[in-house]
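Everything on this sheet refers to the single structure shown next.
Only one protein chain is missing from this complex, and each of the others stays in its spot.
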Amino acid sequence: MTIRRRLLVALLSVVTLHTTTAGAQTNAPQVKAVATFSILGDVVRQVGGDRVDVFTLAGPGEDAHVFTPSPSHARTVADAAVVFSNGLGFEGWMTRLIRSSGYKGLHTVVSQGVEAMKENRKHGHGHSHGHHDPHAWQNPKNVMLYVGNITKGLCEVDAQGCDSYQANARAYTERLRELDREVHAAWNGVAAGRRKVITSHDAFAYYGQAYGVQFLSPQGVSTEAEASARGVARLIRQIKAENIRALFVENISDPRLIEQIARETGIQSSGVLFSDSLSDERGPAATYIDMVRHNTAALIDAIASQ
Amino acid sequence: MVHPIHLDNLTLGYERHPAVHHLSLTLAPGSLVGVVGPNGSGKSTLLKALARLLQPMQGQVHGLTGQRIAYLPQHSEIDRGFPIRVADLVAMGLWHEVGALGGLTRGQRRRCEDALQTVGLGEFGHRTLDTLSGGQFQRALFARLLLQDADLVLLDEPFAAVDTRTTQDLLAILSQWHRAGKTVLVVLHDLPQVMTHCPEALLLARSAVAFGSTHDVLTPVNLQRARRMTEAWDESAPVCQDAMAFPESPAPVSHREVMP
Partner (left out) sequence: MNGTAMALPPSIWLHWLGLAPFAEFGFMQRALLGCLALSVSASPIGVFLMLRRMSLTGDAMAHGILPGAAVGYLLSGLSVGAMTLGGLMAGLVVAIGSGLVARSTVMREDTSLAAFYLISLAIGVLIVSWRGSNVDLLHVLFGTVLALNNDALWLMVGVASITLLGLAVLYRPLVLECLDPVFLRSVSCWSPVAHYGFLVLLVLNLVAGFHALGTLMAVGFLVLPAAAARFWVREITALLVLSSLFALLASVAGLLLSFHADLPTGPAIVLSLGALYLGSMFVGRQGLLCQRPSLQPHLKA
């Protein structure tokens, strides 16, 4: 063959190869899923893989406690095949959003089966959410349960992709187990009596329970509630008495109250913790696993440096 | 220095309807003029314009600059429930001396008390406004007018809803002002009152029916002419041509004719 014909054949082969490969690739997303907040969105994405297009309502940096849905959110929910929410009273606005969007599809509450903790009543008074602490995701073991519920939900709306979902779920659960071991190991290096931290609101009770860390805060489990002078005073007294030096602001709350406490007790803020929301892609907590790693490292650094 | 006041082809009104139509006259300094006329004849509107609270549709008023003007409107917009003492209300009459920021000297305070005494409210200084009757309130306003010591005093129906005794006392103050050389215009509906207390009168029925000495003005013929003035504005009246006949007047607002 002449050189020109050889080149032509090569070119044709390459083109054919590309088109067939493109055609044989995993399909474009089949399932539209909606997750109520960024952390949940990340987990759904991990399980869903390429088959699922995940839309998050309360995005990175937004506070789902006081989130107000807009009409475009209602439209998104209406178009979804499956909706995932945390439950445990976290999304007080969810029922109304579902009703107003006219959504009749599957709504999976991912915290089903989780052993819920009671809201810590000592620090603030109740509000409309109910009496459970919703921040179950702070314990990776609970997220493993989340994964199970998500897989079930996805399989129900898309039986075809169920194999791929289950495979993804297994892989991710394994990573979560490893994360859990990692965090335990990290905390083993810190004496039990020193594991005390101050944060803006009671977001880390589940993490604290899992790894033996005590979290203290002036605000209750919701950023919507207001602190009382007694709560703040008690916290300050405790900080002074037990010489706690690890104090963190959160990415979603107004830091002024925690800064006031820092000022009064002479502590410097040790940094930012991600409690109810991920950071954006460039930040240190772009995924759930990154978030837990970041939080753990920050906490331990702060305590260790005392 | 009290100047004569010239009304030069004055037209005043609302929404193109003239309440006062091409009024021209001269008020000599120190005159005490009773302004009379049927309802809707433009008396209150005229006083408002002289108090510089209303812009003319056409024509001008000369001689007002530099004069201190005191104006008592017919329906007082004063908030009678406002928590202030009579003495403080009356003391506002000294604004031209004290301004927004100054305090009252002992002399000025005494003058306030004297003013209250003159109107028969000597012991009322400490009372709050809401405890005054209609007559007492009107007296208090007169006390304030006294302190204003204005060159031109404009009173719009000052004795409506006021008892006879108060009316007599306040009419005496009017005479006092006249003797002191102030120019006083007072709108009254009681013709005998005008005949007794006002040396001059203006019979107004949108335009001047008569102006001059009271006895010459308040004749039966004139009063008849004034009564023929219709109260309502004519919605279909054509645009007044005279408005265009005086181009040198400042931008005349085109207004409607006044039908007899």
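Chains here go by letter, A and B, matching the order in which they are written, and residues are numbered from 1 within each.
Rule of thumb we're sticking to: a contact is a pair of C-beta atoms (placed from the backbone, for glycine too) under 8 Å apart; a residue touches a chain by one contact, two chains touch by 3 or more.
Keep in mind that what you see is a predicted model, and the values were worked out from it rather than measured.
Student: May I ask you to name the displayed chains that the omitted chain touches in the full complex?
Tutor: Per the touch rule above, the missing chain touches A, B.
Student: Going by the contact rule already stated, which one of A:79, A:226 or A:242 would touch the omitted chain in the full complex?
Tutor: A:226
Student: Tell me, which residues in subunit A touch the chain that this view leaves out?
Tutor: Looking at subunit A, the ones touching the missing chain are residues 57-58, 61-63, 66-70, 72-73, 124-125, 218, 224-233, 236, 254, 256-257, 259-261, 263-266.
Student: If the missing chain were put back, which residues of subunit B would it touch?
Tutor: Interface residues of subunit B facing the absent chain: 51-53, 69-71, 73, 76-79, 82-85, 89, 92, 95-96, 99-101, 128, 130, 148.
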